[in-house]
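Right, one structure below, let's go through it.
Of the protein chains in this complex, one is absent; all others appear in place.
For clarity, chains are labelled A, B and C in written order, and residue numbers in each chain start from 1.
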Amino acid sequence: MTPVDLVWLVPALPLAAMLIIFFGTRMVEIAVQPRPAAVPAPTDHGGHGGHGPADAATTPDTEAGHDATDQTAHTTHGAAAAGGGHGEHGGHTPFWPMLSSIIGVSALLLSFALSLLILWQFLDVNGDVFHTKNLIATGKDIHLYNWFTIGSLNYSIDFRVDTLTVVMLLVVTGVSTLVHLYSIGYMAGDPGYSRFYIELALFTVAMLILVLGANFLVLFIGWELVGLSSYLLVGFWFYHNPPPPGSEVPYPPPAQLKAFVTTRLGDFGFLIGILILFTATGTFNFIELNTKTQAMDKGLLTLAMILVFCGAVGKSAQFPLHVWLPDAMAGPTPVSALIHAATMVAAGVYLVARLFPIYEGVAGPQALAVVGYTGAFTALFAATIALTQNDIKGVLAYSTISQLGYMFAGLAVADTNTVGMYHLFTHAFFKALLFLGSGSVIHAIGAQDMRKMGGLARFMPWTAGTILVATLAISGIPPFSGFWSKDPIITTALEKGNYIIYGLTLFTAFLTAFYMFRLFILTFGGQGSFLGLWGGHDQYRGDAHPRESPRVMTFPLVVLALATILIGLAGFAGFNQGFAWFLNHGVNVDFPVAPALDANTFIGVGAGVLGILLAIAVYGYGLRLNVALASSAVTRPIYRLLYRRYFLDELYLWLIRVVVLGLSNLCALFDAYVIDGIVNGSARAVRGLGNITRRSETGILQNYGAAIFGGAMIILILVFVATGAIGR
Amino acid sequence: MITLNHFLVLGAVLFVIGLFGALSKRNAVAILMSIEIMLNAVNVTLVAFASAILNHGGKALNGATVDSSRLTGQIFAVFIITVAAAEASVALAMIIAIYRRRNTIDVGEINLMRW
Amino acid sequence: MQWLLPVIVFAPAIAGVALLLFPQRPAKLIAAGATLAVFLLSLWLYFGLLNGSATTFGDVLHPQWAVDEPWINIALGTFHFRVDYALGADGLSMPMIVLNALLTFLAVVGSWHIDRRIKFYLALILILETGVMGVFAAFDLFLFILFWEVELIPMFLLIGIWGGARREYAAWKFLIYTLVGSSFTLAGIFLIYVQTGGQSATYQHYASVASQLTGSLPLFGGSVSLPLVLFLLLFAGFAVKIPMWPVHTWLPDAHTEAPTAVSVLLAGVLLKMGAYGLIRICLGFVPQGVQEIAPLLGIVAAINVLWGAGASMVQHDMKKMIAYASVSHMGYVLLGVAGAAASVGGASLLDFRQAALTGATLQMFTHGAITGMLFFCVGVLYDKAHTREIDIFGGIATRMPREITLYSIACFASLGLPALAGFVAEYLVFTGTYALLPAQTVFAVFGVVLTAGYLLWMLRRSFFGPLNLKWRGLTDATLREAFPLAALAVVILFVGIYPQPLVDLITPAMQQTLHTVVQALAVH
Partner (left out) sequence: MTSHIDGIQIWMLAPELSVVLLGFLVLGLDLITHNRRVVAATALIGLLIPLGFTLSLVVKQDALTPDHTAFFHMLVVDGYALFFQFLFLVIGFGVLLVSYGYVEKFLRVTIGEYYSIILLSLAGMMLMASTGELISVYISLELTSIPLYILAGLSRSDTRSAEAAVKYVLLGAMSSAILLYGMALLYGATGTTDLTEIARNTQAALSSGNLVLLAADVFIFTGFGFKISAVPFHMWAPDIYEGAPTPSTLFFSVGSKAAGFAALLRVFIFGGLAAISGGTYLWVMVAIVAAVTMTLGNVVALLQTNIKRMMAYSSIGQAGYLLVGFAAIMISNSPAGNLGILAFLAVYVVTNIGAFTGIIGLADATGKENIRDFDGLGRRAPFIAAGMGLCLLSLAGIPPMAGFWGKLFILLTAWNQGSALTWLVVLGLINSAISIVYYANVVWRMFVAEPEKRDRLAMSGSVTLTMAVAVVGILALTIAFGFLLTGLGGGAGGLFPTATTP
């Protein structure tokens, strides 16, 4: 019984936690709540406070009463709800909800520990400790149970643990643990506190199922379930009032709907792809697919792989299905950090990495080409939008989309999934850090519009410092982790002679650095000495009283920052190669997966530096470039185009309104008028026939007699004619 | 020489005359009389057939031979006459009844019930 | 165990008639008791078999607990009229029997608040249960059609007396639609009875001669293939019940006007009678007929899915939306059957046929549970708010968390979320049919997206967002109201996570059916 055999515990622990909270502490919490005298009228705070928060999505409840208490609880923190995107602050969490969070966190800690053990077991190649030799090469299949077997078709619930899985396990459990921890502070006093932990746990379970799945069936189950938890968490504050018109802040109810349906659109392609593969090979299992697909028709296989990639496009918010991710920021910030930055959105990347042997080896080159160009284009596309956004989470959202684009590009250009996966690995940490940091800011000042910030560094040094680290990392500045994962993508693209992707990614690197530092300066700094980070006069443009967040929130920031730095430093010690070795089942890859000391690297880094300098120049030293661009007649439309996100949302809305609803109305009307018209018409026809025939019944005796004899005569003549007796 | 067909034609003509009367007269009693004519037409036909079969040594129209000593046709006619009388009496009673109620025996006006 | 099946079939009706003789007061308790007893009996059958020596419900040739007595048996010259009182259960019918028993029980519990002419109401529901049970348990074609029409009048009256505003129109539409359809089915039964020698009408007989049933009929000088005619005639009645586009328009009216519990039964089990007939009789006894038309049937199935989804998208009445949703979901059953019968690939694709057909059968069960749950949810909401207008609500999730939680579970099950029952069936159907009818399947799969669209849109409009102050006084579902929902939720979750017990019992029956289908293919 080695750790890897217990891998099912990794998802099982959060599941247990979820059930315990659902049926245990949450129930008690509801039970012990005082009954309110009357249901208070909902009140509105700061333009758009929520009211009557309740835990619709997961909470069974004995009486509607507790909502009222939630309401009162809410009103005390109402002002903090301003911005419509985040919950109450500084409220203290009662005992039972607190217990829920403790249960959640401890469960996650255990899973994380177990994952670490499994990593150790994998690294222990000679089986000195665990007596499992060379697990790294073979991996481990774990058969849980059968759904059913039909003839030779096998629908079974299997897990597979191999190096790729282990990496994902670590990322998911690690980041998830920190977010659980962080949320204790961030969600403090929120009426849906326990519900939050239930849904967070649900997400973790689903994500773990996704990465553990040994076949498309299990993977798809996890795939859809993370979609569900994303839906629930995005809509966590479903009861808030809509934000005022013109605000960049997304609104939960439509956002959650958008998130689910858009990804479903991708899943449509995904499912078709699965069906093609299944029909051709008769199996869902990834390992079997690697070999069985070789017999498949190349063109069909390529098509299938492209369709499968559609799923990734949806889940990882690539163009053109990226529109849901920015809106998904309507969820609480920890959720954005965990689901919509670090883990779930990376599922698409994981999917391609998981199927990389088929993509790279078996299927036609077109498949990977599609992946690569989509990724590269999306990277640039999202970056351009990020330049203009004012909502701090909005910028981060688009940067996420852009970085995911990098990952796909990386998968496409390299001969191994290492490059892309490594960027996923590093990105998970620094992007989570960025989001949690922004969350800490929002938590402090109750607003998320960067124009309402500035100079916060002096109030919240920890947050500022950690975010700076992340910003440098994402800008690809050595020695931070981002440099080690991002630069290889750019350089490999060049070495492969794929100049388009090279150009796109390179330019994107420049833009990334620019908008990230724009974000940093607008938030924490300003104009003046040291970018107004310290000293100088107060740069704060808002009206709240910012203060550093509690330890429970800053601690995860520090941990993540350390991770970013350490992974970066480890890079000098050939960590990249080690990662590659591990990911390739203990085989050393013969090509560079780390930036070498050559021109390309300098160009890559240079792009980043350039971006940073420009940002400093504009936002630190008042170079009025941005204002000029935004106002000049020539560039104004472009600025507007970017600011309005290329009007894609409007386009989709129009499509839905006109095409989908139009056709739907057509169906409904056809039913109502054509089909029912025929039905009712025929009924009316029968009655009409009756109405005509009944007129023959005149009531006059002699007509009846005439009918008798006339009828007899007609029949007689008919019979005679028929028998040929007459007229012959 | 008068053959069977003459009698048959006579019967048919009588029948049609009766029928015409039954369908055209408005007076219920007249209709009743017309019906009697129709019945008598039947009687003529029956008796004609009977005598014809007798003369042809019991050969029926379609060539089948039967015991020629029978007087079935005539007997049938007698029965018809008798029953017709009974029927007529009942009919007259009914006509009187309707006359009592409606003061008319014009069948054109006896049409309370229709459709 | 011989006596068990007849008891399950006839006990409800007897209880129903007895109900009319008893005084008002205990009526609900009696009805609930009777239905519960029937449900437990059906479970006994089910699990007694699971644990018992037998490992399967067998197939149409080897039904369990079979009863077979000649009822009408007269021979005159060359003409032989024989009707058997033949009951039995196999992998196809048993899940339906359990489902019917469960839903009827829940329906009785769910109509606890009804007081108007309650005795008559419950009696009709019980008679209805017997009718439906008979359809699933009958093993003789004439017996089948007899039970098939028993259900009509109770349903007619249930809609007519306890229905909504347009109940008169709905009830009559339901009655006439169904009757016209079933009169063609009866003609088909005559034809198949005469064509197969007219010696016996038992399923075993037809199943054994199914593959020899070929040839053609003279028609207006020309000639048409006999199996095709047979299929079209027999299918006419089933198509109305399923309901298949374009004869589906009775369903939205009936479901919308009927009282909650009756809508549950309508969508839960009555539609399944059509699907059952399609699989058992059309596919089982005239496989060639289905084969000749399978691609077309697949296309119609896809239309069903998309059309139903589209129509649901623009409904303003929750019940009507769910009604159209069941039109959409029954399309998957059609698709599965069409796939199983498609003549491409021959016997080589047997496994995929198996998957498709098993999926279709599973879909019958899951859709019954899910849609039943959905209608219960709407019912609870309606009893409190007295409206079903989607846009009239808003943010009421804050008022009735328990109700909305269960409602959302039902919705997610309906849109095919994994770990809930709907997904299992749909996934199975898709994986099966794609191999046989790719194009049709692709279109049908797109229905999954639309379903998510309209269901979640409905959730968003009615339950989320700021509370519409109008509904401030709304109270949450009481435990009694929530009981049927919770019960169904448990079933849905169980099947969604661990479908094996169900599938293992369905599979053998499907194998036998497919055996004849493949034989027919060989004949082709």
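Here, contacts are C-beta pairs under 8 Å (C-beta built on N, C-alpha and C of every residue); 3 or more make two chains touch, one makes a residue touch a chain.
Just so you know, these numbers come straight off a predicted model, no measurement behind them.
Enquirer: The chain left out here touches which displayed chains?
Expert: Displayed chains contacted by the hidden chain, ordered by label: A, B, C.
Enquirer: For the chain not shown, which residue from C:L61, C:I114, C:I176 or C:A486 touches it across the whole complex?
Expert: Only one of C:L61, C:I114, C:I176 or C:A486 touches the chain omitted from view, namely C:I176.
Enquirer: Hey, which chain B residues sit against the chain that's not shown?
Expert: 8, 11, 15, 18-19, 22, 28, 31-32, 35, 38-39, 41-42, 45-46, 48-50, 52-53, 58-66, 70, 72-73, 75-76, 79-80, 83, 86-87, 90-91, 94-95, 97-98, 100-102, 107, 110-114
Enquirer: Since one chain isn't shown, list which residues of chain A touch it in the complete complex.
Expert: 686-687, 689-691, 693-694, 696-697, 699, 701, 703-705, 707-712, 715-716, 718-720, 722-723, 725
Enquirer: For chain C, enumerate the residues touching the unshown chain of the complex.
Expert: Residues touching the hidden chain, for chain C, are 70-74, 76-77, 79, 81, 83, 120, 142, 145-147, 149-150, 152-153, 156-157, 160-161, 171-172, 175-176, 179-180, 183-184, 186-187, 190-191, 193-194, 198, 217-218.
The definition used in the following text is that only the chains that are shown with their structure count from here on.
Enquirer: Please identify the chain with the largest separation between its CA centroid and the CA centroid of chain A.
Expert: Farthest by centroid: B.
Enquirer: Which one of the chains is closest to the middle, using the mean of its C-alpha atoms?
Expert: That would be chain C.
Enquirer: Is the number of contacting C-beta pairs greater for A-C or for A-B?
Expert: When A-B is set beside A-C, the one with more contacts is A-C.
Enquirer: With centres defined as the mean C-alpha position, give me the chain B-chain C separation in Å.
Expert: Averaging C-alpha atoms per chain gives centres 65 Å apart.
Enquirer: Averaged over CA atoms, how far is the centre of chain A from the centre of chain C? Could you give it in whole Å?
Expert: 37
Enquirer: Touching residues of chain A toward chain C in the complex: what are they?
Expert: Touch residues, chain A against chain C: 39, 41-42, 50-64, 67, 70, 145-148, 150-153, 155, 217, 220-221, 224-225, 228, 231, 235, 238-242, 252-254, 256-257, 260-261, 264-265, 267-268, 271-272, 275-276, 278-279, 282, 660-661, 663-668, 671, 675-676, 679, 683.
Enquirer: Residue numbers of chain A touching chain B in their complex, please.
Expert: 694-695, 697-702, 705-706, 709
Enquirer: What residues of chain C sit close enough to touch chain A in their complex?
Expert: 173, 176-177, 246, 248-249, 252, 307, 310-315, 350-352, 354-355, 358, 395, 397-402, 404-405, 408, 412, 417-419, 423-424, 427-428, 430-431, 434-435, 438, 441-442, 445-446, 448-450, 452-453, 456-457, 459-460, 463-467, 469, 472-476, 498-500, 503-504, 507
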